[in-house]
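Every protein chain of the complex appears in place save one, which is left out.
And then subunit A:
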Amino acid sequence: MPETSPLWLDEVAIYQGDRPLVRVDARIAPGEVLTLMGPSGVGKSTLLAQVAGFLAPAFTATGRVRLGDEDLTTRPPERRRLGLLFQDPLLFPHLSVGGNLAFGLPPGGGRRARRRRVEAALADIGLAGFADRDPATLSGGQQARVALMRVLLAEPRAMLLDEPFSKLDAALRDEMRRLVFARVHDRGLPTLMVTHDRQDAEAAGGRIIELAP
C-alpha cells in the first residue's frame, strides 16, 4: 500500500446564514471509506463541497479540513489534490475518451508516453481501444468508469464521492461499487462518500455517519 495520510475533518460545520446545517468531526484512515448518510437537503453534499473547496457563497463553514499535517481549509480546490467523483460522469464533450483521460494525467512525459499511459488505463477498466471514441457514444456504465479513471490518473491523495452510483441502473451499480472501492483500497486513499442509498454504505464497508434533518 503506498504511503498516504489520513483525511481529517476537524469539527467541520456548515451554516446557511445563521442556521447550522451539519457538523462532522472525523478522521478517515488511508484506505477507509467514511459514509455520510441522510435524506436530501440535509447538507451532506454541501459538506463535501466544503472539503473539496467549492462551497457556494450562500453558505459559511467553520472547522478545518486537513490531510495529515497539511491544512487544506483555505486552499483553492486545484491545490488540494483531492479526487472528486460526481453523480454524472461529466466527461468533457470536446475531448475524445483518451483526451479526457490525458486531461487527468499530470503534465510531462512526451506525447507517446502519455498515449501509452492512457491506453493502459483504458485497458485497466476494460475499455481497451476506446481512446479515440467520442464520449457521447459510450454507455452510462462505460462513462462512469472513464470518469473514475480520469480522477485516479490525476493522482489524488484522497477521494470524495458525491452520490457516485445514484444515476446507474441496478446491475451496473454493483459492478461500479466494487470497482471504485477496490481502487480506493488498493491505493490506500482515505475516502469520504455522501449518499442516500443504504446499499452504497454497506458496500463501502466502513463507518457510517447518519445525518438527521
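Definition applied: contacts are C-beta pairs under 8 Å (C-beta built on N, C-alpha and C of every residue); 3 or more make two chains touch, one makes a residue touch a chain; residues count from 1.
The rule is short, and it goes like this: contacts and distances are computed from a predicted model.
From the set "ABC transporter permease subunit", "Selenide, water dikinase", "Cobalt transport protein" or "MaoC family dehydratase N-terminal domain-containing protein", the protein name that UniProt assigns to the chain left out of the figure is "ABC transporter permease subunit".
Considering the full assembly, A:151 is the residue among A:9, A:47, A:127 or A:151 that touches the omitted chain.
Here one chain is not drawn; of A:77, A:140 or A:188, the residue touching it is A:77. Among A:88, A:119 or A:175, the one in contact with the hidden chain is A:88. Mapped onto subunit A, contacts with the missing chain fall at residues 52-54, 57, 76-79, 81-84, 86, 88, 90, 92-95, 98-99, 102-108, 111, 114, 150-151, 154.
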